[in-house]
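Of the protein chains in this complex, all but one are displayed in their positions.
Our next item is chain A:
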């Protein structure tokens, strides 16, 4: 008799596939279908309008900036949480997940209050001539806030598993701390960093709730793509909304594909032969 891997595989597989179909594939298909109801000319006109283009620019540039910030700060945060023992470490560790748990609208309102020109952060910053709320900088802050857990939580376990003997080996071979970090630690963290970066970037592209409160939402300057799609929806222009959303969808796919390729390359040493 053939041994079964786990009891109930056909049932589990069936439920999983139905779930994926209903929750993931169906809405995406509806989106594509809706967008396709436009003729090619209309579709192109909508997605290439000046206002749409401005929104892509703001969204992508802000998401990039937020991701770079998260990459540096998230890696530092993961490093500190793994390598050092200090009072309150467990509290900080728990706080990292807060952006996931918090409703994004709450985050948006809180950030706006803090960074408004009369807020705790905004007041001193405005003295320096830096304006955060209602500028692209505010969008970056909101994007960073909501996506930082992705980097921390992907890097942390890899860092924990990193054999301290690797660093000691580097030291006995005469390498400086910088050479060890660049030559040994960073390459081993790269796959996790790429995974974290791609998730963080994707989340930033799609973030809506936290941003619309702090962004000011001026067309051509602080209007993000997700908001533009929402505005078209409010105007009952469903095909136009779907067309704009389809651009975001395509961007997300392309980005995931690229990071997966990069990850495979970074992990090529694990291939056994």
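Simple rule for what comes next: contacts are C-beta pairs under 8 Å (C-beta built on N, C-alpha and C of every residue); 3 or more make two chains touch, one makes a residue touch a chain; residues count from 1.
Following the convention adopted for this analysis, contacts and distances are computed from a predicted model.
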"1,2-phenylacetyl-CoA epoxidase subunit A", "Sulfate ABC transporter ATP-binding protein", "Ribonuclease" or "Sulfur carrier protein ThiS" - which is the UniProt name of the missing chain: "Sulfate ABC transporter ATP-binding protein"
Selected residue (touches chain absent from view) among A:109, A:159, A:175 or A:252: A:175
Absent-chain contact - pick from A:188, A:233 or A:262: A:188
Among A:25, A:106 or A:166, the residue in touch with the chain that has been omitted: A:166
Chain A residues touching the omitted chain (full complex): 163, 165-166, 168-176, 179, 183-184, 187-188, 269-273
